[in-house]
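Rather than the whole complex, this shows some of its chains in their spots.
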Amino acid sequence: MPKPQPIHYEEASAEVRAVFDDIKRTRNIPDVNNMWKYLARDPATLRRTWESVKEVMGPGELPLLTKELIYLAVSVTNNCGYCIASHSAAATKAGMTDAIFGEVMAIVGMANETNRLANGYRVPIDPAFE
Amino acid sequence: MPKPQPIHYEEASAEVRAVFDDIKRTRNIPDVNNMWKYLARDPATLRRTWESVKEVMGPGELPLLTKELIYLAVSVTNNCGYCIASHSAAATKAGMTDAIFGEVMAIVGMANETNRLANGYRVPIDPAFE
Amino acid sequence: MPKPQPIHYEEASAEVRAVFDDIKRTRNIPDVNNMWKYLARDPATLRRTWESVKEVMGPGELPLLTKELIYLAVSVTNNCGYCIASHSAAATKAGMTDAIFGEVMAIVGMANETNRLANGYRVPIDPAFE
């Protein structure tokens, strides 16, 4: 297996095209981004991942902006370069301003710090939280 | 150094009590939770951490509920048991319902999944995201 | 200390050359890959790491392909770019096809997702698993 390569619409199978078409329609965009073109190497994973993302990020309890900020916060914590770039863009499209971005980064930073302080000091869970 | 032990209000120094008092006043609670009692072993870290958390989680661009959900999402990603318990409680106090919790967990799960798919497929960042 | 630089065979000490030679002989390759050239900055770590890798990845209970897939799965989870690239190549040499790669990525993705769902929902271990 050589390094993974993207599959573009023109060369895609009918099965892959159907997913690409649904992504473009759902998000009202002219082309899918690289993530989907690479996942297209495995049509079952492409379909399953898209359907899951569509369900999870679709209308629900929280506004889309909040959902995208959570997605971004996880991606920053995991240091996924691609995901930070793509979800920064998605969050911006959903309304993230410079000020909101700064606030999210500040929270992500503090959470990563206090997570380790809790680990290191071996803090037991308060009975009230059980 | 034996295993870290909490410092309770009665045995705390004036410096530590001042921080405990500010936490209780700011959050309108009768006692601080375990995290602060353990950090009190190091008064400088107690004060610095509280002042940072107070600033970051205070009034700003995002509603408190959104901030707490982001904190929880990071804590779940890092698997910090104490932080998951305490920030689940804090988010609930800020308005998190069962349905919102379920939605946040679903997003955190998908983000952790797609972060690894992007890593493994070595997906390059789209020029539009640069 | 400037940024780490590789040590090539021609400039290597006898101690380092002996390790390089054993890697080349064991893997039947004309040159070692970058990882070993950088570890050669610290001959003790070069030797210890190679001997450990040689023992762990050598003949045992599992076929080499399975071992390489496990190595790749960990590297993807940790987002080590170098390791993803080198172990994708090693797994391919050991028989990984596009279809197998897709299956491994799907499993790695799901495991990272369900790991966080278990964390967030604070699921207790079933007595049967203890």
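As written, the chains take the letters A, B and C, and residue 1 is the first residue of each chain.
One rule holds for everything that comes next: a residue touches a chain if its C-beta (ideal position, glycine included) is under 8 Å from a C-beta of that chain, and two chains touch if they have at least 3 such contacts.
Keep in mind it's a predicted model, so treat the numbers as computed, not measured.
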Total subunits of the complete complex, with 3 given? 6
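Operating definition for what follows: only the chains that are shown with their structure count from here on.
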One copy, subunit A, sits on the other, subunit C, after a C-alpha rotation whose size in degrees, in steps of 5, is 120
What is the distance, in whole Å, between the centres of subunit A and subunit B, each centre taken as the mean of its C-alpha atoms? 21
Could you work out how far the Cα centre of subunit B sits from that of subunit C, in whole Å? 34
What are the residues of subunit B that contact at least two other chains? 77, 81, 85, 104, 108-110, 112-117, 119, 121-122
In the complex of these two chains, what residues of subunit A are touching subunit B? 3-4, 33-35, 38-39, 41, 45, 49, 52-53, 56-57, 60-62, 66-67, 69-71, 73-75, 77-78, 80-83, 85-86, 88-89, 97, 99-100, 103-104, 106-115, 117-119, 121-126, 128-130
Given the complex with subunit C, which residues does subunit A contribute to the contact? 1-4, 41-42, 44-45, 48-49, 78-80
Show me the residue ranges of subunit C that touch subunit B in the complex, using the header's touch definition. 72, 76-77, 79, 81, 84-85, 104-105, 108-110, 112-117, 119-122
